[in-house]
Structure formats: structure tokens, C-alpha cells
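See structure below.
Excluded from the complex is one protein chain; the other protein chains are retained at their positions.
Order as written gives the chain letters A and B; numbering starts at 1 within each chain.
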Amino acid sequence: MQEFLQNLLNGIAAGSIYALIALGYTMVYGILKLINFAHGDVFMLGSFMGFYGAGVYARMTGQTGAPQPSWVMAAIILIASMAICAFFGFLNERIAYRPLRNAPRIASLITAIGVSFLLEYGGQFVFGPDPKFFPQLVEKHLLNIGGISTTNYQLIVLVVALFFMALLQYIVYGTKFGRAMRAVSYNFETASLMGIPTDRIIVTTFAIGSALAAVAGILNGLVYPKIDPLMGVMPGLKAFVAAVLGGIGNVPGAMLGGLIIGVIEAFVGGSRFSQFRDAIAFVILIVILLFRPSGLFGKYQAEKV
Amino acid sequence: MKRMPWYLRDLLYLATVVVVLLGVQYLLERSADYYPAMRYYHRILVLMGINIILAVSLNIINGHAGQFSLGHAGFMAVGAYFSAWLTLFYFGPYVDKLPESSQFIAQNVLLLIAVLIAGLVAAIAGYLVGLPSLRLRGDYLAIVTLGFGEIIRVIILNVEKIGAARGLSGIPAWSNFFWVFFFVVIVVIVSVRLVSSSVGRAFLAVREDQIAAEAMGVDTTRYKVKAFIIGSFFAGAAGGLFAHYTPAYLNPQMFTFIKSFEVIAMVVLGGLGSISGSILAAIILTFLPEGLRAAKDVLHMTKDPRMVIYSIMLITLMLTRPQGLLGRRELWDVLARRKDSIPKEKRDEGNADDKLDRDAGPPVT
Partner (left out) sequence: MKNRYLSLTVALLSLSLAGCPPKTETGGAAGKAATTGDIVVGEYGSLTGNQATFGTSTHNGITLAMEEVNGSGGVLGRQIKVITEDDQSKSEEAASAVTKLIAQNSVVAVLGEVASSSSMAAAPVCQSNKIPMISPSSTNPDVTKKGDFIFRMCFIDTYQGPVMAEYLVNTLKVKRVALLTDNRSDYSRGLGEAFAGRFKQLGGSIVITQSFSQGDSDFRSQLTAIKGANVEVLYVPGYYNDIGQIASQARDLGMTMPLAGGDGWESPKLIEIGGKALEGCFYSNHYYAEDPTPEVRNFVEKYKKRFDNQMPDALAALGYDAAKVLADSIKRAGKTDGPALRDAIAQTKGFQGVTGAITLGPDRNPVGKKIVIVGIQNGRLALRSTIDPNAQAAPVAAHATTAPSDTTGTTATH
């Protein structure tokens, strides 16, 4: 039982990071019907921005060596990294996707793959291919709740991830911008006829998705402090699976999908079949899609972002 | 001159192809004695051939039948591993026992058999993967095929008999330029003939409008599965040829989804549905990373920028030619255009690309 709860907790913590990445996939897909394969690498970029941000912060505050953990620093770094990634998302959309708005959909898919390659190889070129150690942004504490070992980091991940998911939910369903976004997703041309500035909505969606990936990148760096330019490949793929699992284009679906993948991987990883962990996400996905061809929440009636 | 019977004519064509390929093979090997760098170009040429087979076969699934598959590396892996298992454990030892004089012929016959079996096994896998396309559409199919590819890789990673993570080495290196390009010719012929056959027409119908195709009595499911079977047959064959080409070493890490991405990039860059486009793009995208090895010296850099340049070029090419290098046309159509001999229907297809394709994409809701 104790092991069960331990795995469940680990799975939820890992899954909430998948969920944050999956949100970016699902939002872009919902609005553009584009699988943005570069999204996993934006997540990597977010981590690296946090890494360098901490270095800059330490220098500016006159510290030598590794920066002292503090909540102020964590908040500043998180916001800075989100801003940089949002800007990257903006550039990415303007340069690589907007010119292809009227081209076959698959052309943008290939540029997405190209951008993904560019971030991976460019990351190795600029940051160097060797792994870096992500600094401790806040003090780390070990916790033991009824025999279940955890750290305050895992709890921070949960809280921050939930906060941003709730925020996104509010943006999409509670604001004027969100309504415009849903309109664009529902019917692009009609929305633009209704006076909705579709281009601006689309680029903002990219920026929001990328900022969420940056959040995931920072949280990931906190719990798994080894970062390298190829770190986005597998989480990106798993998050994409999570998005499809939940019904791609659907915000709550992506969250649930991420948690499901995280928890299942945790249980498989702790079992005798741990060597099949990488495949299990896909097996689950295929089984679910065979019964529900558009994912868990991807129904015809379901409202899409 | 009296018209030859069709089988004689085909035989003659094929004989010509074989003779030409053998001639090139001979020249490539001879010239290496005088010009050693030829060995390197020879290798790139063979890898190009393998990529052409992959691209043209994926084009049948993605370009002609419009089924978005991201699992090509998986089919290739199935073919590569199955044929390697055959030759390593059965054919190889058998050939070693033969007298010296007949070994060479036996090698080539057995290689052909192994590659064909590789294709068949991959085709069976393609059939099994094709079945979900009964229910899934568009991007859901893409992710499922991608998933199948990854599952195949993880399974191979855990089978000790075929080397698992260690990789499979010691496979007889029987494959060569001749066999690779022989299969290039076959896949191109099959692909070209398919387009003008009733099956090819049905593929196009499925791609353009599935509901209309169904209304016209096209058994869409059957044709989708058929496209998967044909495409994965050649992916498996390419895998078989790759497995037996020097260094004749297989490792599951060679067949990740990144490999599938590379192949799909070839197909789309060439122009979805264009056979000659796929060939052209396969040539370009195989050559680029090798050709860019010189970039480091030219730019006087200490770090190697070739893959960065490669990705920038891929993006730029896609941005400047969103329809692909050739659109849906074929190279021969483009060349013949000045003589105004393009069939009218083809010209229309080419133009169809230019219209907004947003809603033509597979609907999800």
C-alpha cells in the first residue's frame, strides 16, 4: 500500500509536468490543427533560460558561485523564462508558421520538425552538448508523510502546475480573449469575418503555449536538475501522446492525459516490466484510441480550444 | 517493326536496367582503385538509394492514399531485423559451407530472398497497423503509427536473440549498389504504375474526399490497408538492404521516430504525391548532412555547425516551396510543360494545391 501511494505520488508529480507541456500541444492544435513538434524543445529552452537566468541573477546580486536559493529568485527566473519562451513562440509563429497559413497543413508540420531540429542542434551548438546542473532555486526539504517519502519540490511542482492549469482554464473560458480563441478554433474564416483578429489570436496562443512549456521546463529543472539540449525529445513525445489521449484540442483532456501517462509510467517503472516503460504510453494510447477514436474527451459535442 | 509481345518488352527493359546498374557498380568499384574518395561517394550513393526507397514507399501511403503515417522507421526496423536474423543464423552458415565457386551466386540469390521476405514480414506488420485506420483519421492515425514504430523498437530492444541494446553485428555484408538501386527501380515502377492503375485512382479518391469516394462505391478501408501493405513492403525491403550493407550492423537506436521524421520530411519536401519529388528530396536530404561536413573548415569554426545549417535549410526550403519542390507534379511533367503535353487532369491537380487547404486536412471533431 505504501509503495502504491509512493508510486501514485511520483506519477502525479511527473504527470503534471507532462500535462503542462501537453497543454501547449493541444492549444496550438486546437486553433491551427498543427502538431507543433518543436514544442518539446521549447520546454528544453525554458529550462536553459532558467539555468542562465539563475547565473545572471547571481551575478547581478553580487553572489559568487551557485546562487543562494530564494523564493524571489525563483519567481523572477520563472517569469523571465516564461517571457523569453513566449517571445520565442511569437517569433516561431511569425517566421516559421504564418507564411504557411495558406499552404497545405503538412508543410507547417515539416517546418515544425525543422524548428525542432534547429533547437536541438542549435542548442548543442550554443549551450554545448554536455548536461548542465540546474541550480536549486528554493531550499530543498525532505518530507515524510505516513511512510511516503517526498520533497517539497514535488509539492511545489504540483501546486505551480495546478495554478497554471487553472489560470489557463480561466483564460480560455472566462475571458474575452478566450472566447475569441475558441471562435477561431471553431471556425477560422467565420471568426475573421466576425471581426476577430485571427492572426493576433493565433500568435498569442503560441506565446501562451510556449510560456507554459517554460513553466514545465523550470519545474522539471527543479525536480530533475540535469538539463541538456536533447532533454525535450522524450517528454515532448510523451506529452504529445498525453494530448492525443485526452482528445487533442481539449484543455482538460490534455491535463488528464498528462496525469494518466505519468501515473501509468510510474507503476510500470516500479514493476517487473520496467524495461518496457517507454512503450507503455503508446500501448495505452492505442488501446484507448481503438475504443474512443478521438481520445477521452474528444467528442463531437465537446467544445474545442 | 513488328510490335514485341509485352513480356519480351518488359524483359528487355529490365535487362537493360540490370546491365546499366551492373556497369555502374563495376565502375564504382574500379574507380576506387584510382580515386579512393570514390568509396565515400559510393557509400553516400547507396544510402541515398535506401532513402529513395523509403521516401517513395512512404509517398504511396502519405502522398497517394493520403494516410498520414509516422511509423516508417518501425517497418524498416522489422524488415532489417528479420532479414538480418535470417542471413545471420541460417543463410550465412549455409553459404559458408558451399564451395567457393558457387558462394557468390548463392549470396546474391539469398540476399534477394532475404530482402523479399523482409518486405513480406514488414507488409504483414503494415497490414496490422493499417487496420486501425479503419477507425482513426488524420492526426490520430499519425500518432498511432508513430506509437507502433516506437513499440516495435522497444520490443527489439528487449529481445536478446537479435542483440537487444548491444545491436546485431556480424550480418553478412552482401548488399551493394546494384541491389539497392535494383529495388529503387522496382519501387519507382510499382509506384508509377500504381498511379495510373485502378488501385491508384482509388487511392486518390480516398485522399481527396473519403466520403465521396465511399459514395462512389470505393471500398475505402480496403484501399487504405492496401496502401499500408505496399508502402511497408518496400520499407521492409529497404531495411533488409540497409541491414546487409557495410558495416552490416543494426542497433535499435537507428530506428527511432526521428528516422520516420526524416523520411516524411523527404516526402513533403519533394511534394506530397510526387514520385520524382520524393526521389529528388531524398537525394538532397541525404547529401546535405554529408556535404555540410566541409562547412566547419570553410567557416573556420571549432564547433561543427553542419546540423544547424541542415535544419535551417530544411525550414527555408519548406517556407519557399510550401507545396514541395515539385508540388504534385512529376519531374517529367515539369520538363514536358514547354511542349504543352501535360495531361489536363494533371495540371488541375497541380493547381489544386494552391487553394487553401485548411479544411481539407483530416477533421478531428
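Simple rule for what comes next: a residue touches a chain if its C-beta (ideal position, glycine included) is under 8 Å from a C-beta of that chain, and two chains touch if they have at least 3 such contacts.
This one's a predicted model, so the numbers in the text were calculated from it and none came from an experiment.
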Counting contacts across the entire complex, name the shown chains the missing chain touches.
A, B
Any idea which of B:L14, B:I155 or B:V188 touches the chain not displayed?
B:L14
Contacting the left-out chain in the complete assembly, out of A:P99, A:P252 or A:G270:
A:G270
Looking beyond the chains shown, say which of A:M60, A:M234 or A:V287 touches the absent one.
A:M234
Just the residue numbers, please: which parts of subunit B touch the chain that's not shown?
6-7, 10-11, 14-15, 18-19, 22, 25-26, 29-30, 32, 36-41, 43-44, 47, 104-105, 108-109, 112, 157-158, 164-167, 169, 173, 178, 182, 186, 189-190, 193, 197, 246-249, 251-254, 290, 293, 303-304, 306-307
Considering the whole complex rather than only what is displayed, give the residues of subunit A touching the chain that is not shown.
3, 6-7, 10-11, 14, 121, 124-125, 128-131, 133, 142, 144, 149-151, 220, 223-226, 228, 230-231, 233-235, 265-271, 274-275, 277-278
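The rule is short, and it goes like this: only the chains that are shown with their structure count from here on.
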Geometric centre distance via CA averages, subunit B-subunit A, whole Å:
33
Subunit B partner, complex, touching residues on subunit A are 29, 33, 35, 37, 96, 99-100, 102-107, 109-111, 113-115, 117-118, 121-122, 125, 188, 233, 237, 240-241, 244, 248-249, 275-276, 278-279, 281-283, 285-286, 289-290, 293-295, 298, 300, 302, 304
Which bits of subunit B are touching subunit A when the two form their complex?
68, 132, 135-137, 139-140, 142-144, 146-148, 150-151, 154-155, 157-158, 257-258, 261, 264-265, 268-269, 272, 303, 305, 307-308, 310-312, 314-315, 318-319, 322-324, 353, 356-358, 360-361, 364-365
